[in-house]
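Structure first, commentary second.
Heads up, one of the protein chains got dropped from this complex, but the rest are sitting where they should.
Letters A, B and C mark the chains in the order given here, with residues in each chain numbered from 1 onward.
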Amino acid sequence: MTLGTVIGFALILIGVWGMLTRSNLIKIIIGFSIIDTGIHLVIVSIGYLPGRTAPIIDGAVDKARAGLEVVDPIPSALVLTAIVIGLAITALMLTYAVGMFREKKSLNIGDYKELKW
Amino acid sequence: MANQLFYIATAIALLAVVVAFLRLLKGPDPTDRVVALDGMTITSISIITAAAFFLGRVIYIDVAMVYALVSFLGVVAIARFIERGL
Amino acid sequence: MQDLELIGGLLSVVGAVFLLLAAIGIIRMPDVYNRMQAGTKATTLGSILFLLGIGLANPDWLGKILLLVLFIVFTNPISSHVLARAAHHRGIPLAEGSVRDCLSDDEAGEEGGCE
Partner (left out) sequence: MSVYIIAVFGVLMVFAAVYAIYSRNILSAIIASGVISLLASIIYILLAAPDVAMTEAAIGSGLTTVVFLLALKRINRLRGTEEEDVDA
């Protein structure tokens, strides 16, 4: 559906804006998670076909005509994997944020000028 | 006739979500925002069940159950963080 | 069967009105504790009526809907209680016109009065 694509791209733009303009490390990670949600919304709404139902075969779906009644299940499966990987990336970024705070006692990104520490 | 009644009920519930969302934007303290989040999720469970009724699939009610459990755990986690730091 | 659907629809509309009243209470009440009363008690009643209305209109789903109602009845008061304790611990003041703070009295070791 087109509306879902529009909302997803709006979320991606807001997340990019947040990542570029904020200076707090945790705010940057929150912006990343907003981008993540937007991308998932875009992929799922690309796979949606109007007037069809969920690809789970139970009493409500005729088995013989299932190919004509359900939506595309591949984008759902891809997004299912991407959500879990997004959680892992968020946890890794937070671990780095805690480590950087332990080193310099500051969450401001402008205080970190070295290339390694 | 009965279907129109369900449409009216869903529209009123949508309005309730929007009104509770205003408190989430406005609330002076994080506790106010968690109260607004709690009200929004309980109303959203009703909207999910109504969507399951309109679309005719019983499988969507399972999503409502997971939604209720997870929102309860999230509210308890945030409240414990406010009280004594998780 | 048609009558049952009509009763279910009316019940759902009544529940949705309760949900709307709860949302208005969340935005109009003066402090956190009053908002918590409006946002938890009224939403519990409203969502129970809404879900039972859908269950009456579609009797095959009544088992799962009763399970969902039972779940809401068990978990919603607990989250309200935990939130109220957290707000009290944080030191948010009561609204003007409040007469009694029983939790502070209990922590101060005062006897009697609050049941």
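Things to note:
Everything below uses one rule, namely that a residue touches a chain if its C-beta (ideal position, glycine included) is under 8 Å from a C-beta of that chain, and two chains touch if they have at least 3 such contacts.
Model, not experiment: these values are computed from the prediction.
Put simply, the hidden chain is in touch with A, B once you look at the whole complex.
The missing chain lies against chain A, touching residues 1, 3-4, 6-7, 10-11, 14-15, 17-18, 21-24, 26-27, 29-31, 33-34, 37, 40-41, 44-45, 47-48, 52-56, 70-71, 75-76, 79-80, 83-84, 86-87, 90-91, 94-95, 97-98, 101-102, 105, 107. Where chain B meets the chain that is not shown, the touching residues are 7, 10, 14, 17-18, 21, 24-25, 30, 33-34, 37, 40-41, 44, 47-48, 51, 54-55, 57, 59-60, 62-63, 66-67, 70-71, 73-74, 77-78, 81-82, 85-86.
Throughout what follows, only the chains that are shown with their structure count from here on.
Taking the mean of the C-alpha atoms as each chain's centre, chain A and chain B sit 21 Å apart. Look at where the CA atoms of chain A average out and do the same for chain C: the two points lie 32 Å apart. Within the complex formed with chain B, the residues of chain C that make contact are 2, 5-6, 8-10, 12-13, 15-17, 19-20, 22-24, 26-27, 32, 35-36, 39-40, 43-44, 46-47, 50-51, 53-54, 57-58, 60-61, 64-65, 67-68, 71-72, 75-76, 78-80, 82-83, 85-87, 89-90, 92. Residues 1-6, 8-10, 12-13, 15-17, 19-20, 22-23, 26, 29, 31-32, 34-36, 38-39, 42-43, 45-46, 49-50, 52-53, 58, 61-62, 64-65, 68-69, 72, 75-76, 79-80, 82-84 of chain B are the ones that touch chain C when the two sit in their complex.
Of all residues in chain B, those touching chain A in their complex are 55-60.
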